[in-house]
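Single-structure report; data block below.
One protein chain is absent from this view; the other protein chains keep their places.
Labels run A and B following the written order; every chain starts at residue 1.
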Amino acid sequence: MKLSFVKTLAFAAAASLALASGAAQAAGGAKHPKDGGFSFEGPFGTFDQGQLQRGFKVYREVCAACHSMNLVSFRNLGEKNGPFWSEEHSNPNDNPYVKAIAAEFEVADVDSETGDAITRKGTPADRLPSPYPNEAAARAGNGGAYPPDLSVMAKARHGGADYIYSLLTGYRQPPAGLKVQPGVYYNPYMAGDLAAYWTGDHDHVPAGGFIAMPPPLADGQVTFDDGTRSTVEQQSKDVAAFIAWASDPKATVRKQTGVSVMLYLALFAGITYVSYRRIWRNVAH
Amino acid sequence: MADQVGTAAHGEGQDPTRRDFIHIAAGAAAAGGAAMAVWPLINQMNPAGDTLALASTEFDVTKVAEGQQVTIKWRGKPVFIRHRTAAQIAEARNVSMGDLKDPQPDSERVKQGKEQFLILVGSCTHLGCVPTFGTGDYGGWFCPCHGSHYDTSGRIRKGPAPLNLEVPEYAFLTDTSVKIG
Partner (left out) sequence: MSDHESTYVPKSGFERWLDQRLPIIRLMNDAMVDYPTPKNLNYWWTFGGILTVCLMIQIVTGIVLAMHYVPHVDHAFASVERIMRDVNGGWLIRYVHSNGASMFFIAVYIHMFRGLYYGSYKAPREIIWILGCIIFFLMIATAFLGYVLPWGQMSFHGAVVITNLLGSIPLIGESITTWLWGGFAVDNPTLNRFFSLHYLLPFVIAGVVGLHIWALHVPGNNNPVGILIPQDQRRRDTVPFHPYYTVKDGFAIIVFLLMFAAFVFFNPNALGHADNYIPANPLVTPAHIVPEWYLLPFYAILRAIPDKFGGVIAMFASIGVLFVLPWLDTSRVRSMRYRPAMRWYFIIFVIVALGLGWCGAQLPDAQVIPGVPSFVLLDGELNSYLWLTRILTAYYFIFFLVIMPFVGLRETPLPVPESISSPVLSAPGAVPAGSHAEAEKKG
């Protein structure tokens, strides 16, 4: 009697869960993101430092013109598992690559003698500077659309790095019958509802939405110092990986700690279970 | 009636709280787990990454003219970077240790080859006020709060302060750039 109740409950729970997972759709009518085959996915995933460096270069040379990353500091680039981590310079503030990269940027500051607003060369302690002084200026410079900050973009979108990679490689000619407004572009991976702009069969509204960003990448646009072929596909994957790192720089530490914690807890559970059975051995229950 | 609760173990009458190894092991695992859980909660109060990033600061000493001083902020405190004249250096060296409340030769308070630069934490060792530059009886600094006088090596000469002005950890990265902290 008791057993069948438990079984029934378990079945009910499992059925509900199965329904839940089966009916999952891509967010907002967008196409489900492609799999970028990233090295950092899964419980034992790690970032590929070479990929992070290439991704940073793409961000630096293409994206940073419009997109800020203002929750990331230069010194983060030199932290463990980051793009410019080096065993020799374990303190990222002393990392020469980090210092050099920081010095390439101009950051806003105040002259301590005159009080005027000035710009100076960046230091590792500085945050990555924004290309615009504020949101209004960013909108004015981009036809009213605000290029979002990329610091946590991989956490802010379903699909994470796969979504970013798919979006960047997803630009294509809109299907005939789709009315595209001026200043926006069709992308099947972009969240949106195109029913209002579709003149075709209403049971087959195209997936995706309109994005204000024009296709930002082109083959060969960024030269990779390690000689990797610079295709749009490669650039997209690399910058998606870099954004994934920026969004979650502690991911590798987190997973490694997790393995240790789970092993410890499993061992602890085993010991405690034996202790429990020992204690209860002589009690009829 | 005061029943003995629960020693109702039939059979062998084994006391369940007997110190079997497995119970000790479980207890030890619990203690270990608790310690591992507590450490991050304590460590989070240690200085965070952004605070540590500002733990050192670099400064271009060419900004300090001879005989002048620049004050910068380091770790939330004022730091004096003073470019001493030859006369001031000589004065600092010619003091006998017996005259000092906190004896220390000038050579120990500067870097070899860069003796003209005196880098000190600008906090009076009495109660922490910021001493004023160039005043006082010894040509160094004078603390207006309670009248401590420091010499051209930043050593306490007169007044209630017990120790010389603190020399922070610093190193010259190049001839013109010094890293403090």
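FYI, a residue touches a chain if its C-beta (ideal position, glycine included) is under 8 Å from a C-beta of that chain, and two chains touch if they have at least 3 such contacts.
Just so it is clear, the model here is predicted, and its values are computed rather than measured.
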Revision key, fill the gap. Answer key for A:43, A:144 or A:227 versus the chain not shown reads A:43
**Study point:** On chain B, residues whose C-beta touches the chain left out of the figure
**Key:** 2-6, 8, 16-17, 23, 26, 30, 40-41, 43-46, 48-51
**Study point:** Residues of chain A in contact with the chain not shown
**Key:** 1-2, 5, 8-9, 12-13, 16, 19-20, 27-28, 43, 71-72, 76, 148-149, 151-152, 155-158, 191, 247, 249-250, 253-255, 257-259, 261-262, 265-266, 268-269, 272-273, 275-276, 279-280, 283-285
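We adopt the following convention: only the chains that are shown with their structure count from here on.
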Practice item. Would you mind pulling out the distance in Å between where the CA atoms of chain A average out and where those of chain B do? Key: 40
Practice item. Could you please specify the touching residues of chain B with respect to chain A in the complex? Key: 8-14, 16-17, 20, 22-23, 25-26, 29-30, 32-33, 36, 49-50, 52-56, 58
Exercise for review: Under the touch definition given earlier, write down the residues of chain A that touch chain B in their complex.
Suggested key: 73, 75-76, 79, 93, 123-125, 264-265, 267-268, 271-272, 274-275, 278-284
